[in-house]
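Working notes, beginning with the structure itself.
The block that comes next holds chain A.
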Amino acid sequence: MLNREELKKIIGSLEPDATFSEGTQLLEVTVPAEKLYALAEKLKSDSRTTFDYMINHTAIDFVKNFTVVYHLESTEMRHLVVLKSILEDKDNAKVDSLSALYPAVEYFEREVFDLFGIQYNNHPYLKRFFMEDGAGFPLRKDYRDEVNIIER
Partner candidate 1 sequence: MSEEIIKDVIIGENEEYIVNMGPQHPSTHGVLRLEVCLKGETVKYLIPHIGYIHRGIEKMTEALTYPQIIHLTDRMDYLSAHINNEAVCLVVEDAMQIEVPERVKYIRTILDELNRLASHQLWWSAFGMDLGALTTFFYGLRDREYILDIFEESFGSRLLHSFVMPGGLMHDIHPNFQKRTKEFITYFRKKLPEYDQLLTGNVIFHNRSKGIGYMSKETAIGYGVTGPSGRGSGFSCDIRKIAPYGAYDKVQFNEILETEGDTFARYQVRMREMWESLNIIEQLIDNIPEGDYTAKMKPIIKLPAGEYFRRVETARGELAVYVVSDGNKSPYRMRFRTPNFSNLFVMNEIAKGCKIADLIAISGSLDLVIPDIDR
Partner candidate 2 sequence: MTSNIYDFSTLTGQIHTWLSGLMSPGWVTFTEFVLVGLVFLLAYALLGLFLVYAERKVCAFMQNRVGPNRVGKWGIIQTIADLIKLLLKELIPIRKSDPFLFNLAPFIVIICSFLAMAAIPYAKGLQAIDFNIGVFYVMAVSSLSVVGILLAGWSSNSKYSLIGAMRSGAQIVSYELSVGLSLLSIIVFAGTMQLSGIVESQANGWWIFKGHIPAVISFIIFLIASTAEINRGPFDLAEAESELTAGFHTEYSGIKFAFFFLAEYMNMFIVSAIAATVFLGGWMPLHIGNWEGFNQIMDYIPSIIWFIGKTFFVIWVIMWFKWTFPRLRIDQLLTLEWKYLLPISLFNIILIAFIVLMGWHF
């Protein structure tokens, strides 16, 4: 298990563009969207990190932008890292799909697409997931549904 500083160093050497947040519970790495796939690939294959297990992938609507979040863990060394990427263009949010690296993330990405409307490049089967009839993207903060949501 590598500690925070060691991980930071390794990731910094793998991806010079990566920025690290301070004072967070887990190590958070923010990379530009177009470099996400390359970093994830390196993190998975590098023998020092071996992040082979995708715990969780989701997105957050920060009104100004979308942030996609990936929680990765190494099953051998048991260290965790949070990959983040900020998508500024909300109407045309696009990010590379990681499904070639982690089969599990294919379905998380479909869920995010369904709930946020974020497009994934190279995704094998990007279709609506929960709401097959398509009813907007409910987890966006500007989503309104007069009928079913009671505003508090």
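Here is the rule we go by: a contact is a pair of C-beta atoms (placed from the backbone, for glycine too) under 8 Å apart; a residue touches a chain by one contact, two chains touch by 3 or more; residues count from 1.
How these were chosen: all candidates are chains of the complex that A comes from, given by their letters.
Bear in mind the structure is a predicted one, so any value in this text is a computation, not a measurement.
Going through 1 or 2, you find that the chain touching chain A in this complex is 1.
Of all residues in chain A, those touching candidate 1 in their complex are 23-26, 28, 52-56, 58, 60-61, 69, 71, 75, 78, 80, 82, 102-104, 106-108, 111, 115, 129-132, 138-139, 149, 151-152.
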